[in-house]
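Sending over a structure as structure tokens; questions will come in a sec.
In this view, the complex is presented without one of its protein chains, the others remaining in place.
Moving on, here comes subunit A:
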């Protein structure tokens, strides 16, 4: 498969806003537009949040409350790996009889990669396997929360004033919309950031996120301004002469991953909860439908010494597919990278459909396709191997690249059912053409 072995050998050209050439494993195919789409031609949307180690799914609201962190999993503060919980048996006095000791389980966190343990920073072993670990509190939390509230109120007030001004100038039939300016103001202080992209044609319910704040009592929040101090704590006397204990010094990355404390010493590095990842959904920008995975997968390339290249084509759908290969003509605007001429087979290649049961059915009659042995090397269920001839044009040190066009038929079996007068009309086959570029590797003398 292209994604595992040689991702950049075979490139497809995508006609989007930008012309992008990339391998099939990174492309998507929109069933409704019948076109290839790359990651840049689609819009990415956040679908859900999940933790990469415990795979727990979380709705977005809950994720926001927990600051996008998982409740159960921790990251090693030293190497950012996932921490695992280990247990030891320690003798502990029984609650009934202090003189006798029984073996109790004590749990501690340990990193399998750098061998950091929670005992290194002085965290005591807990008696419960999960849920006993707390992150240390930030001493400035209260002040920060107060500041956030104050600025949220300020942003809201500014927004209202601006909208009032705009409304006074605008004609009455314009809705009370988010003006561009207020969006920036809102974004500045972190309110309502879910509505950053306007959907065309969608009604503006933008004030929904803020209406709660309006409904609350508009109490005045006063904050004390930060006070500047004249005197700064002096450095210790041996600051310049004390020898550095290098293992104790934290690296910048370790320090900045804990923005609350930013400890300079490794003995104060506490583990943090693991950050959540998102699952994203892709949406075609033209037709606004969700995308599906690509369908064709040309795969492994073997270069033999006679400049004849064997290509393998696999048919992932269950119906018979006809494929024609056409070389690029002179002056083709898309043909910019090829450094060799290619002679593709002129006949049409027929690929059988994918049949999952064919592997197990020994008595199945092999379908008779009457292949030309000069063109078709082998045929196996839904795969075909065929030859193309490559003539390198230039004697250069770079890779030999050829390009050609694949034309195949495609039946959209998942198209929405349209009410039609004829009953059960077979789905129409449409012919699609893709521009393909193959990188065959360097020239050998």
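Note that in this section contacts are C-beta pairs under 8 Å (C-beta built on N, C-alpha and C of every residue); 3 or more make two chains touch, one makes a residue touch a chain; residues count from 1.
Assume contacts and distances are computed from a predicted model.
The subunit not displayed here is recorded in UniProt as "Dynactin subunit 6", chosen from "GATOR2 complex protein MIOS", "Large ribosomal subunit protein eL14 domain-containing protein", "Ubiquitin-like-conjugating enzyme ATG10" or "Dynactin subunit 6". Considering the full assembly, A:247 is the residue among A:225, A:247, A:331 or A:373 that touches the omitted chain.
Which of A:33, A:79, A:147 or A:375 touches the hidden chain is settled by the complete complex: it is A:79.
Note on the undisplayed chain: of the listed residues A:115, A:140, A:341 or A:380, the one touching it is A:115. When the full complex is taken into account, the listed residue touching the unshown chain is A:266, out of A:24, A:83, A:155 or A:266. One chain of the complex is left out; on subunit A, the residues touching it are 78-79, 113-117, 119-120, 247, 266.
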